[in-house]
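With one protein chain held back, the other chains of the complex are shown just where they sit.
We call the chains A, B and C, going by the order they appear; numbering starts again at 1 in every chain.
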Amino acid sequence: MLIKESTLKIVTISVTLLLAIFILSLLSGIVTHTSLQSLLASIASKEIRFAIKLSLITSVISTLMCIAVAIPAAYALARYDFFGKTLIQTIVDLPLALPPIVAGVGLLLIFGTTSFGAWLSSSGLKFVFTPYGIIIAQFTVNISFMLLIMRSTFEGISPRYEYVAQTLGCNPVQAFLQTTLPMSKNGLIAGGIITWCKGIGEFGAALMLAGAIRMRTETLPISLYLNMSCGDLDLAMAAATIMIIISVVSLYIFELYARHTQLY
Amino acid sequence: MLIKESTLKIVTISVTLLLAIFILSLLSGIVTHTSLQSLLASIASKEIRFAIKLSLITSVISTLMCIAVAIPAAYALARYDFFGKTLIQTIVDLPLALPPIVAGVGLLLIFGTTSFGAWLSSSGLKFVFTPYGIIIAQFTVNISFMLLIMRSTFEGISPRYEYVAQTLGCNPVQAFLQTTLPMSKNGLIAGGIITWCKGIGEFGAALMLAGAIRMRTETLPISLYLNMSCGDLDLAMAAATIMIIISVVSLYIFELYARHTQLY
Amino acid sequence: MPGILNYTNMIRIENVSKDLGEFKLNDATLQIDEGEYFIILGPTGAGKTILIETIAGIYRPDSGRVFLDKTDVTNVLPKDRQISMVYQDYMLFPHLTVEGNIGFGLRQKKVDKSEIKAKTNEITDLLGISHLLGRYPGTLSGGEKQRIAIARAVVTEPKVLLLDEPLSALDSRTTERLSAELARIHKLMGTTTIHVTHSFEEAFALGDRIAVMCGGRIIQVGTPDEVFRRPNSKFIADFVGVANLFRGRSVVHDDISEVRIDGISVVSSTVASGDVSVSIRPEDILISKREIDSSARNSFSGEITEVKDMGGIVRTVVDVGLPFVVALTKRSYEDLRLAPGTRVCIAFKASGVHIF
Partner (left out) sequence: MPGILNYTNMIRIENVSKDLGEFKLNDATLQIDEGEYFIILGPTGAGKTILIETIAGIYRPDSGRVFLDKTDVTNVLPKDRQISMVYQDYMLFPHLTVEGNIGFGLRQKKVDKSEIKAKTNEITDLLGISHLLGRYPGTLSGGEKQRIAIARAVVTEPKVLLLDEPLSALDSRTTERLSAELARIHKLMGTTTIHVTHSFEEAFALGDRIAVMCGGRIIQVGTPDEVFRRPNSKFIADFVGVANLFRGRSVVHDDISEVRIDGISVVSSTVASGDVSVSIRPEDILISKREIDSSARNSFSGEITEVKDMGGIVRTVVDVGLPFVVALTKRSYEDLRLAPGTRVCIAFKASGVHIF
């Protein structure tokens, strides 16, 4: 009987629904754990306001750094052939698979134990246990993802737009800036928003390099960690709730723009 | 002069090379931080062997769980239309954007504070501060990624293969198992390997739910964290080195198989 | 059309409707007899594929009933219908060898391995694809893939064979060869066959009967002659064109085919023998009041029976034993002072006679 087709349909859709319920209950557990009033009070507290501000500043800067590096690197990988390209491509993809905590330890070793790190530190750029460390940790963990999105965006745009712009009076850089780059708007927005969102949530790498120092390197995830550790659930839930809201909004914007790119 | 085109080429390729050098120096800093001999001795130590074993077991189990849930859910999302599909799709994508540490806190609240958690605990399924917690944390963080890969794989396969199999004597489930599923081999391998690799490296969510308890919930990233905290650099580098090797190999296999899927 | 009760209907569908959004089927009723080669003809988007997929049981109709061999199968799973399907793009399972593909249906039915082997060999010998058994589909040509898809469908000895545009993805030479092959298989096996196409040449050459579809509806059912000579609507007349389509028996000598059609004999430079279909474009036929002595190898005399003014072009029907449609410019028509009843000669070159 045809009813069996419905069995497959019912079973698979049920699994999907159960998964959605599981994820929703995770989130609602956090959001509803304290009363709305105490949640709002916690959000208004000095510590959480510091964490929000630090998270926003570090994530915006690290996202801009990712964009600044990803655009030229993605362009080179999408448009040019050069010696060792396959190897270099694999290396720059590595942070996609590397555990963030390992990346954080690697950064700590570079900046904390090498003469290069000592030189940077003596010239005022201290990364270990400072907000600068948070920025460089977010950058390291997220750069490959941004690069992946931009590469696939550039690969979807014919180089002939730039050729035409060149015959119309542009040098190659102008041609790129006036054709391929504006045409990549959707990929840039989708990649930027998800990179920013992942930057906000970055924990492992930042913990290793910048440490968990209250009111100094206390981003939202570090605040969540610190307040869970010392049992201040109200502040913890406030930090977690804000991150949930940021995730939901970011994912929504990402899906809106990514639909128009070649990514999926 | 045409030399200007080379300028764009030289600049963009240089940025790519600098990025590759930065990433390589992160890794080589870790791998070369101790001597090969002490590295091998550390890897052979009881603690690191425990961490390797626990990481392998938990990540393999969580990957199998991801596959078991992702296949039916991805099939439902790829093949059927149902009420509320867009909303459900966004919910099951959420862990892609959610910080792992927030997911970990959510899991801790469900299993540690609700009557559902208490009931599970009383029937022998304790997740808080146990290896089971590591498995469920890895599952929660990785399920959306596996789902994304499987959905895009299924969407790339015409449903008519299943129709033909049905006319040849299969019921719908058999038709799926004998056509679409084996044809999804590449996506399944690519998704499985990257999910496994991300499971091995999972830190934030596991830390919140299972804690960092030496020789009990000590996976490789937890071991790295514990040994960095107490200053045992030899053991820390051993854990980090193993994770680097796993990442490189996984990424290589992933790129090998993902090239044949519709993903990028 | 035959009465429902007096014939053995293999397939009967009654008032079947199905809405898939993009495509739809609207109140379709149809009877197909046992052993018939039935054509469903229509333009892209007419609902042809959804009709045969509904017959196969892929979709359950929104309303209406489907009968197979007198049994109501409206709610029966495809696997229990004994209906096989061949899609335009073959849908060979890429992870199985040719042998694995052909044996797929028999394995589902838990047939003995040795029997699967025997049946596979039999059908592949018949279709001339035995040498491909160990290959994977990815490496094969379109014509080879098509034969394997047909072998996979018929090896299970289905009651009904559904063919969805089986020839349209192939180049024209392969199309001609496979078209003959389909006729041969049907003759040999006698399986009731439903063949979906948008080509009226295919429909004319292969069909015992034809159903014409448009916009999800079946708008005419009949023999090829009924549909092509007496289209019941302007849509069908426009769609099939008013073409010179005939059937005859061809004999080849000296690289020239001579086709006997109802007593007259037409010469073609296409080489093909046996029972064939023939088409001649109305524009390729010359008309004259005197005998034509030229390089045109086909020359007949007859009487104008019909004249239709199409604007700049006049279509006349000249009966020379067969009705030939001849197109000429209005000016020529007037210059030659033609009219219904005029006796004329028509001529066309052997290269203008297309055999398929």
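By our rule, a residue touches a chain if its C-beta (ideal position, glycine included) is under 8 Å from a C-beta of that chain, and two chains touch if they have at least 3 such contacts.
These numbers were taken from a predicted model, which means no experiment stands behind them.
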item: Touch with the omitted chain, as defined above, among C:V111, C:A169, C:I219 or C:I256; value: C:I256
item: Residue of A:T7, A:T32, A:T114 or A:Q174 in touch with the missing chain, whole complex considered; value: A:Q174
item: Contact partner of the left-out chain, one of A:L87, A:V164 or A:V249; value: A:V164
item: Candidate in contact with the missing chain, chosen from C:I292, C:V317 or C:I355; value: C:I292
item: Residues of subunit C in contact with the chain not shown; value: 254-256, 269, 283, 286-290, 292-297, 312-313, 327-333, 336, 347, 349-352
item: Touch residues of subunit A, complete complex, unshown partner; value: 158, 160-161, 163-172, 174, 178-179, 182-183, 185
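Rule of thumb we're sticking to: only the chains that are shown with their structure count from here on.
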item: Subunit C and subunit A - chains in contact with each; value: B
item: Relative to subunit B, chain with the most remote C-alpha centre; value: C
item: Busiest interface, counted in C-beta pairs; value: A-B
item: CA centroid of subunit A to CA centroid of subunit C, Å; value: 58
item: Distance from subunit C to subunit B - Cα centre to Cα centre, in angstrom; value: 54
item: Sequence positions of subunit A contacting 2 or more other chains; value: 4-5
item: Multi-chain contact sites of subunit C, meaning residues that touch two or more partners; value: 57, 77
